[in-house]
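Here is the structure we will look at.
Note that one protein chain of the assembly has been removed; the remaining protein chains are unaltered in position.
Labels for the chains are A, B and C, by order of writing; each one numbers its residues from 1.
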Amino acid sequence: MKIDLNADLGEGFGPWTMGDDDALLQLVSSANIACGFHAGDPLIMKRTVLRAKELGVDVGAHVGFPDRQGFGRRPMQIPVEELAAIVTYQLGALDGIARSIGARVKHMSFHGALGNMAASDAALAQPLVEAVAAFDPRLLIVSSTSAAIEGAARTCGVRVAITFLADRAYDDDGLLVPRGRPGAVIHDQQVVLERVRRLLREGRVVTASGGSLAMPAQSILLHGDNAEAVSFARTVRGAIEEAGGAIVPVSQIPGGFDARPS
Amino acid sequence: MKIDLNADLGEGFGPWTMGDDDALLQLVSSANIACGFHAGDPLIMKRTVLRAKELGVDVGAHVGFPDRQGFGRRPMQIPVEELAAIVTYQLGALDGIARSIGARVKHMSFHGALGNMAASDAALAQPLVEAVAAFDPRLLIVSSTSAAIEGAARTCGVRVAITFLADRAYDDDGLLVPRGRPGAVIHDQQVVLERVRRLLREGRVVTASGGSLAMPAQSILLHGDNAEAVSFARTVRGAIEEAGGAIVPVSQIPGGFDARPS
Amino acid sequence: MKIDLNADLGEGFGPWTMGDDDALLQLVSSANIACGFHAGDPLIMKRTVLRAKELGVDVGAHVGFPDRQGFGRRPMQIPVEELAAIVTYQLGALDGIARSIGARVKHMSFHGALGNMAASDAALAQPLVEAVAAFDPRLLIVSSTSAAIEGAARTCGVRVAITFLADRAYDDDGLLVPRGRPGAVIHDQQVVLERVRRLLREGRVVTASGGSLAMPAQSILLHGDNAEAVSFARTVRGAIEEAGGAIVPVSQIPGGFDARPS
Partner (left out) sequence: MKIDLNADLGEGFGPWTMGDDDALLQLVSSANIACGFHAGDPLIMKRTVLRAKELGVDVGAHVGFPDRQGFGRRPMQIPVEELAAIVTYQLGALDGIARSIGARVKHMSFHGALGNMAASDAALAQPLVEAVAAFDPRLLIVSSTSAAIEGAARTCGVRVAITFLADRAYDDDGLLVPRGRPGAVIHDQQVVLERVRRLLREGRVVTASGGSLAMPAQSILLHGDNAEAVSFARTVRGAIEEAGGAIVPVSQIPGGFDARPS
């Protein structure tokens, strides 16, 4: 069994840091790199891509709302034509930085409130996925389970890989319970670890309402906000290896939803 | 004789506009499009590239300091490693937007204070030109006359085309007299027009000190800040056509400094 | 009859201008000055306050979302504790600039999406009006008709004056029809002028559904986006004077909702 470990990286800004990127980069197979809108700046992006390249970690664009102060977590109502251009801009910026140092952007994902809104609203998912496809139809979209994203991918001829957020509650449609709602974030590491093990064993997750949901993930998202988080990420990696899993970049794992012409 | 007419375009931001882009796009052969740092935003960039493509106008990246409030005209001391990443980010962002709509970025230029500083400081020009070459060695750098830029281009294997700023005073080294100094900007349109005519006739310009300087330009920069400026741009275009000149994108005109491997 | 004419001013940013502030300042009795979040910057604020002071125009703070690119017109979901601090910050900034040149901020209003959201949501209006009262309980809140704002003012002991937006459609609760909805903005100047005249004559407005609504306004909002708008503002001013009205700053007109201790 092959599975990808990915993490949101390069989330500092100017003098400010967030999380222990270097520790996480040694644990993951794919990096979602902030593109300067909700977090990140050109120099941080460059250094993060360089370090990922050195460590053989795949590079992806983590695209968010233009709201640094709110870290892209505050819902904003932006006309879709403008939002699509905002997505393209960020994809291009990271791509330019990656190409300049001989790396390649292989996947992308939507961050925070933009991700939640796109995952639950087909009318928003469609123009955003179109923007990704127009930029580069080979770019893999990494997303939590979402009928809206998969539906848009179908019409655009792109591939979606599913990532599992082990410490986030899911509703019965497979959508993440929004941050801020009670129980949205699971803090008990034993519970989180058990969710990872169930995913590996059964390919299923227990939802917020207690139901059992198929979770056809090719990838697991790790966090690295503090020393404890990094140590837990190491535990998750250990659990995968113990279960005989191979940790491989998501771009190299078949599955998910693939609408690319064969 | 072939000559390029170019203008700085897409210099609005959000709800704010600057200049009459549509009128200018019908006069120029190349557009220098702001990339969201000193001016411009993703939607303005997209619309400007779309319109340029419709009109057959070449698209270039106009790269500036991260200083929207100062319009990139205030000198900033930023470490060169960071400044190089800032340049790459902007090139990538416009390139992503252009590729998404089937257009191509063919040239780039440095805006405002960044342009003045790079043109007069070889230690700054070198890493910035390296950043351009690392991004895409076929990208043409459009610059006012500058030994620093040409020297850096020589070591990087890229091409520099010279643009003539008809309404700006030059010193005897061919550098622009910085904005803010007396006489830096020439407001008398008759004088400006005479400078254009002399360029076309003799390939020379009269400097601020009264000397005569060779000005081997392939391009002339137009402004379009107001209705009068647009009407004057039309006059310049007329003068060129009267002199038998053909107005052609700078990327199609040989000359300037070319260090690309042949 | 006394009535205030007010306008949103100082809405430029850095090199960009918006509207003809100088022309409008000669027509209005009160100025709503952008505080650097949705528009405006320190220098523009200072110059606008200086010019208002010279002309005897009252100065007010026009407080908006932290979203310059969207001009504060895009709804954002920001936790109320943070939003209250954002309001206080802007009030303080303009107050500091006004005090430094011997002027005084006498009123405030909420701009754009923030204004619409506060006017229609008591849970949002309450902490925002509390922030105004904590900053300065003598500050007059100028608002379009809103039960939410008046309810909050009642508990906070501040005064609300009503401003009439002659070119905007109202629903039957007295709330503005949001921009973007069909018919939200009335473009026919004869219709707008007739609405002003009806207000002066009857104190009523015809709503979007065709009903007649009491509009107990002490103030009328003018726009000055372009030459035509300024000329129309002049017409409105003329209509008031013709009807025997005196144009006086809103802070000097009793009425509206006053919960200040007497």
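Methods note: a contact is a pair of C-beta atoms (placed from the backbone, for glycine too) under 8 Å apart; a residue touches a chain by one contact, two chains touch by 3 or more.
Source: prediction; values computed, not measured.
Touching the left-out chain: which of B:Gly10, B:Gly40, B:Pro66 or B:Gly224?
Considering all chains, including the one not shown, the answer is B:Pro66.
Of C:Ala131, C:Leu199 or C:Val250, which sits in contact with the chain we cannot see?
Selected residue, touching the omitted chain: C:Ala131.
Considering the complete complex, identify which of C:Leu9, C:Ile86 or C:Ala148 is in touch with the unshown chain.
C:Ile86
Mind pulling the subunit C residues that touch the left-out chain?
Its contact residues with the unshown chain are 36, 42-43, 45-46, 81-82, 85-86, 88-97, 99-101, 131, 134-135.
For subunit B, which residues lie in contact with the unshown chain of the complex?
Answer for subunit B: residues 66-67, 69-70, 74-78, 113 touch the chain left out.
Applying the definition given at the start, please give the residues of subunit A touching the unseen chain.
Considering the whole complex, subunit A reaches the absent chain at 12-18, 39, 41, 68-71.
Methods note: only the chains that are shown with their structure count from here on.
Which whole number of Å gives the spacing of the CA centres of subunit A and subunit C?
That pair's centroid distance is 43 Å.
Taking each chain's centre as the mean position of its Cα atoms, how many Å separate subunit B from subunit C?
42
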